[in-house]
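As you look at this complex, bear in mind that one protein chain is not there, while each of the others sits in place.
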Amino acid sequence: MRCTILSLVSLFCGLILAQDDGNTPETEKTSETQSCFPDTCNLLKEFGSLREKLGIMETRLKDSENQILELKKKETTKIAFSAAIGGNGQQIGPFNTDTTLIYKTVITNIGNAYNEHTGIFAAPVTGLYYFTFYYHAGGSHPVSLVLIKNSQSVVTAYDHQTLNDGADNGGNAVFMQLQQGDQVFIRLGANTNVWGNNAITTFSGFLVNQD
Amino acid sequence: MRCTILSLVSLFCGLILAQDDGNTPETEKTSETQSCFPDTCNLLKEFGSLREKLGIMETRLKDSENQILELKKKETTKIAFSAAIGGNGQQIGPFNTDTTLIYKTVITNIGNAYNEHTGIFAAPVTGLYYFTFYYHAGGSHPVSLVLIKNSQSVVTAYDHQTLNDGADNGGNAVFMQLQQGDQVFIRLGANTNVWGNNAITTFSGFLVNQD
Partner (left out) sequence: MRCTILSLVSLFCGLILAQDDGNTPETEKTSETQSCFPDTCNLLKEFGSLREKLGIMETRLKDSENQILELKKKETTKIAFSAAIGGNGQQIGPFNTDTTLIYKTVITNIGNAYNEHTGIFAAPVTGLYYFTFYYHAGGSHPVSLVLIKNSQSVVTAYDHQTLNDGADNGGNAVFMQLQQGDQVFIRLGANTNVWGNNAITTFSGFLVNQD
């Protein structure tokens, strides 16, 4: 019967150990009042550490899940557009004031950040963007195009009036950090012109990296 | 010996509790037939919930691993090319029909989606792509370049014959959603020309985002 009693004592001591904070020095644990069969003690101690480890892992897993969500969110924010001036082939301008160009023929507008009624791209998220524009224009008037961020000129394209050359071609491109809501558009300078159809004078942009 | 018997009773009641669905109200659990030492009961109840929690976490971990695989797969799909017409400096065209331009000098072809023998880029995966092309051309003939998606014109570049200007330069760019297998290429219009060498008349593209 000594065996039975010892076993039960060991069970109780184990339960006590399982409840302790884990900081009790090992020497104390093997003191007379807590002496027990090593197997039972170890099992119950391990149960406590298993429970603790599981809690830590759950926190790490939750953290990983959140980071994956962040990565997927950025990965799924696709913003890109390309649009042409539109029309069946016609001169746009010259106007007697600076005029925002409205590229009416949408080729691509993923994320609907470009507004084909106003010509304005509005950044849906803060991040790094790329814009590029190309023009074709008759030589009878100059060409002046400015890519504007809110009210600030960023990059331009220009050509003189050319009576000896039938047409002008050009463009520009820029990487820009934008805040959510920043507006980007192309302004045609006063007294200048571009050629408009569905394919030749274009404005494009995309979100490179979301912040 | 009462202590021994009580202990064992508590062990059995604990095992019974460990099998229950966890929804038994606390009051019932402390009823006469299941009365036990709280320590033992709690230990065994916790074992059941630990086992359950581990199962849930394993499912969540598997889900996270799959999402990471998806993210890595998209991250590793790199498609980009740049090619020039090639040659040691020669006029390409004019031809009496529209002709697909074959950019023979490959500068970059990551993913081998561009075929330098046909001039055709075939989308290896569905997604958002960017294409851009630039030309240099003698002024003695017009220039007409059209970026084609399958059989559809998307963006163009054009210049007139110019006897008074030695050369024409231009290009265009576009973002386009492509389905896997869609073909993109540059068509030189009938009776027009570009200048060909290893660096000046180019065609480039890349996969922006995989769907």
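Letters are used for the chains, namely A and B, taken in the order the chains are written, and counting of residues starts over at 1 for each.
Here, a residue touches a chain if its C-beta (ideal position, glycine included) is under 8 Å from a C-beta of that chain, and two chains touch if they have at least 3 such contacts.
Values in this document were obtained by computation on a predicted structure and should not be read as measured data.
Visitor: Touching residues of chain B against the unshown chain: what are they?
Guide: Touching the missing chain: residues 4-5, 8, 11-12, 15, 18-19, 44, 47, 50-51, 54, 57-58, 61, 64-65, 68, 71-72, 75, 78, 80-82, 84, 107-108, 110, 132, 134, 136, 164-167, 169-171, 173, 199-200, 202, 204-206.
Visitor: Which chain A residues would touch the chain omitted from the figure, given the whole complex?
Guide: Listed in rising order, the touching residues are 3-4, 7-8, 11, 39-40, 43, 46-47, 50, 53-54, 57, 60-61, 64, 67-68, 71, 74, 128, 130, 132, 146, 153-162, 164-165, 168-177, 208-209.
Convention: only the chains that are shown with their structure count from here on.
Visitor: Measuring from the mean C-alpha position of chain A to the mean C-alpha position of chain B, what distance in angstrom results?
Guide: One centre to the other, that is 15 Å.
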